[in-house]
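Omission of a single protein chain aside, the complex is shown with its protein chains in their original locations.
The letters A, B and C name the chains in turn, as written, and every chain counts its residues from 1.
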Amino acid sequence: MTEALIVTALLLVAGSATAAVAVRDPVRQSLVLAVLGVVLAVLFTVLQAPDVALSQLAVGSALTPLLLLLTVRKVRRRGQRAAGGGGGSDGRRGGGSGP
Amino acid sequence: MSPRMRLWLVATGGAGLAALLVAACLDLPRFGGDRHPYGDQAVEASLSRHTANTVASVTFDQRAFDTLGEMSILFAAVLGSVVLLRQTRDEHRARPEPAAVSRPVRRYALLVLPVALLTGLYVVAHGQVSPGGGFQGGVVAATALHLLYLGADYRALERVRPIAPYEAGDALAASAYLVTGLAALLAGSAFLANTLLPYGTFNTLASAGTVPLLNAAIGMEVACAVVVLLAGFLDQAVEIVDEGEHDDGEYHDDPRQRGK
Amino acid sequence: MTALTHVLPYLVAAWVFLAGCYGLATSRNLIHAVGCLSVCQAATYVLLLAVGYRDGATAPVFSDLAPGSRPVVDPVVQALALTDVVVGATVTALLLALVVQVAKRHGTVDPDELSELRG
Partner (left out) sequence: MHHLLPLLVAVPLLGAALLAAGGRLVPRFVAQSTACAVAAGTAALAVLLLTHSSPPLTEWVGGWEPVAGHSVGIALTGDGPGLGMAALVSVLTLAALAYAWRSFDEPPHGHAGAFPALVLVFQAGMCGFATAGDLFNAFVWFELMSVVAYALTGHRVEEARAVQGALAFAVVNSLGAYALLMGIALLYARTGELALTEIGGALDAHGPPDALVLAGFVLVLTGLLVKAAAVPFQFWLPDAHAVAPTPVCMLLSGVMVELGVFGVWRVYDTVFSGPGGLPAADLARVLTVLGALTAALGAVMCWHQRHIKRLLAYSTIAHTGLFLLGIGTLTPEGDDGVALYVVGHAGVKAALFACVGILLDRYGSVDEHVLHGRARPLRSVGVMVVAGALGLAGLPPFGTALGKSVAEEAVGGPLTALYVLASAVTAAAVLRVAARVFLGLGPTPEDAGGASGADAYETTGSGEEPETRQRLSRVPDTMTAVPALLLAGALAAGAVPAFGNAVARAMSEATTAGLVHTSVHWTPVGVGLGLQSTALAVALASVAVARPGLLAVPDRTLPLRRLQSGHIGDYVAWLLLGTAVLGALALPGILSG
C-alpha cells in the first residue's frame, strides 16, 4: 500500500516537473509549479517527512509561484507600453557596444 | 551560439550526465534500506536532550550551525532584494487606486487572517515537539498578513506593514540567534551549545533546552523576511513606475486578478 | 518491493534535475528560466529524502510514539532538505529581483535579445 502510494507520488512529481519545464508561458508555469509544490508535499508526507512537507507546501506551492506571478505582472506592465510605443529597447541601455 | 547548436550541446552534456547519474543510481543502496548510521545516532542524541521532534533537534541543536548559515542566507537575500528592488532615481511611485472588494471575499479574508496568524504562531511554538517550527510557522504567519491584500486592499496592507520595522525585526532575530550561540560560548561551553537551559520534560513546550529559543528566533526572522521580500515585489508590481511603463494614472488593473 | 522501486526514486530525482537543466538551457523567457531552476532544486529534495527513507518506518517525531517502539526514517536528511527548501526560496527571490531589473534596463526578458557582455 505504502509502496503504491510512493510510486504514484513519484510519478506525479516526475510528470509535473516535466510539465513545469515544458510549459513555456511563465504564468501557466507558475501554476504548474504550485501543483508541483503540492505533489512534492504529498510525496514528502508519504516518505514520512512532515517537517519538509509543511515547508514545501508553504514555500513551494505558495511563496515561489506568488513571487513568479508578481514578477510577470511587473514585466508585463512594461511590455504593454513597449508594444504600444516601441519603447522596448530605449535609450537607457548601458553601453556603446550595441551593434 | 545558434539555438540548434545549443540543443546539440545540451543533448551531449545531458546524455553524459544522465548516463553518469543512472549508473550511480544503480550503485546506490536500495531505496528504503535499513542502514542509516548518522540518522540513528541523531535520534539517540535528540532523545538524550529531551527533544521529541528529532528533526528540530538536528536543525537547532546538533546541526544548529547549518541553520545559522541558512538563516544568514535568508537575511542576505532580504538585504539583497531591498538593494536590488530599490526605487531608483528615474522611477516614481504611483498610488494604486483603492479597488472594490466583494463582501464575501472580504469577510472570508478577515475571518481567516487571525486564524492563519495563530496557526503560524502555534506551529512556531511547537517546533520541538511536533512537525513544524520556525520556518514553516514563519512563512504561514507572513503569508497570512497578505490576506489583508485580498480582503481589503493594498493600502490597508501598507498600513499594517510599514517595512522598516520588519527589516529591523529580521536583523534583530538574526542577532538573537547569534547571541544565543555566543552566550553558550561565554558560559564556558562551545558556540551554539545547548547547555544554557534545562532540558525540561520530554514532549512539553518547555523541553529541549535552547531549541525553542532558536526556533522562535528563526520564526521571527522568516516571518519578517518573507514580509519584506513580498513587499519588495509588490512594490515593484503595484507602485513603482519607470519610464517604460504606463504612468498616466489610468492604469487600474486589479493586481489580484493576476496576483492570485 | 520490486527491483524497479528500489531505484525509482533516485531515477525520478535524476530525471527532474535533467529536465530542469534542459528547460533552463532552452528557455526563451528569464522568468521561465528561474522557474526551471527551482525544478532543478526540487530534484535535490527528492534525492535527499529518498536517501533517508526506511521501509516500514515512521516519521522521526516522538510526540505520540514511544521511543524505540518503531523504526524511524533518517532525520538528518530531513533537516538538510529543510535547509535546502529555504535556500531555494531565497535564491528564487533574488533571481527574480534581478529579472525585474533586467526587464527594466533591457526592455526584454528574452535571453536571445540581451546583447550586452559579449566577447
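General observations
Criterion: a residue touches a chain if its C-beta (ideal position, glycine included) is under 8 Å from a C-beta of that chain, and two chains touch if they have at least 3 such contacts.
Note that the structure is a prediction, hence the values are computed from the model and not measured.
In the full complex, the hidden chain is touched by subunit C at residues 13, 17, 21, 24-27, 30, 33-34, 37, 40-41, 43-44, 47-48, 51, 76-77, 80, 83-84, 87, 90-91, 94-95, 97-99, 101-102, 105-106, 111-112, 114-119. Contacts to the hidden chain, counted on subunit B, fall at residues 1, 6, 9-10, 12-17, 19-21, 23-24, 26-29, 35-39, 41-42, 45, 58, 61-66, 68-70, 72-73, 75-77, 79-84, 86-90, 164, 167-168, 170-172, 174-175, 178-179, 181-182, 184-185, 189-195.
Here is the rule we go by: only the chains that are shown with their structure count from here on.
Here B-C and A-B were compared by C-beta pairs in contact; the pair with more is B-C. The chain with its C-alpha centre at the largest distance from the centre of subunit A is B. One inter-chain figure worth recording: subunit A and subunit C are separated by 11 Å, centre to centre, where each centre is the mean of the chain's CA atoms.
Residue numbers of subunit A whose C-beta contacts span two or more other chains: 50-51, 55, 59, 63, 67, 70-72, 74, 78, 82, 87, 90, 92.
Chain contacts: subunit C has residues 1, 5, 8-9, 22, 50, 52-53, 59-61, 72-73, 78, 82, 85-86, 93, 96, 100, 104, 107 touching two or more partner chains.
Note for the complex: subunit C touches subunit A at residues 1, 5, 8-9, 12, 15-16, 19-20, 22-23, 27-29, 31-32, 34-36, 38-39, 42-43, 45-46, 49-50, 52-53, 56-61, 72-73, 78, 81-82, 85-86, 88-89, 92-93, 96, 99-100, 103-109, 115-116, 118.
Listed in rising order, the residues of subunit C touching subunit B in the complex are 1, 5-11, 14, 17-18, 21-22, 25-26, 50-55, 59-63, 67, 71-80, 82-83, 85-87, 90-91, 93-94, 96-98, 100-101, 104, 107, 112.
Within the complex formed with subunit B, the subunit A residues making contact are 27, 50-51, 53-55, 58-59, 62-63, 66-67, 69-74, 76-78, 80-82, 87, 90, 92.
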